[in-house]
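Of the protein chains in this complex, all but one are displayed in their positions.
Right, subunit A next:
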Amino acid sequence: MTRTRIAVVSAGLSVPSSTRLLADRLAEAAQRSLRERGADPVVDVIELRDHARDLANNLLTGFPAGELKTALDTVVTADGLIAVTPVFNASYSGLFKTFFDVVEADALSGMPVLLGATGGSARHSLVLEHAMRPMFAYLRSIVVPTAVYAASEDWGGAGDASGGLADRIDRAAGELAGLAVGSGRSSRPDPYDEPTPFLDLLGGN
């Protein structure tokens, strides 16, 4: 069985948080789907609230301290990423953006990503498409077609003609699992272990 590592980034601030609730549902669905594909899923959850001060410090000092470094490494070496934020002022939260602002350039290039967002009303659901998807496009991640928005009403709703929250979660998680299972990202060599040989850097000179 191929070990497949999924990193979950949740930017929810309250405890308990509906953002974390959605993140957990997405992670469970992704694990189910990975097992169905014969993979051995491992899930690491990162709560950005735990790293709030280190994130602010990273903006100023330029380096991730302690646990934040571990969290960043966990994310960039995963086979797939589930990224979930609450909607603040018609976009992702500042904490969510800050985390992705301190990820090394190119580190999320090619990363399969499932987007999730939560809010008090369904009117904000296009944040997924207008704010989150462009950011991950910039990072050259591969964002799965289905992104999942959960408004307060979704947690009790039976859904509509296009399916309820549970259906959307399953569809999105299946799409992520399909890309993550063969990504090979978590077994990539470390550039510090296998540097580009100098003559390749030098090229034709």
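Simple rule for what comes next: a contact is a pair of C-beta atoms (placed from the backbone, for glycine too) under 8 Å apart; a residue touches a chain by one contact, two chains touch by 3 or more; residues count from 1.
Everything that follows uses one rule, which is that contacts and distances are computed from a predicted model.
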Item to check | Undepicted complex member, UniProt protein name, chosen from "cytochrome-c oxidase", "Putative luciferase-like monooxygenase, FMN-dependent, CE1758 family", "Peptide ABC transporter permease" or "Aromatic-ring-hydroxylating dioxygenase subunit alpha" | outcome: "Putative luciferase-like monooxygenase, FMN-dependent, CE1758 family"
Item to check | Touching residue (missing chain; options A:14, A:61, A:109 or A:152) | outcome: A:61
Next on the checklist: List every residue of subunit A that touches the chain not included in the displayed model.
Outcome noted: 56-57, 59-63, 65-66, 69, 191-193, 195-199, 201-203, 205
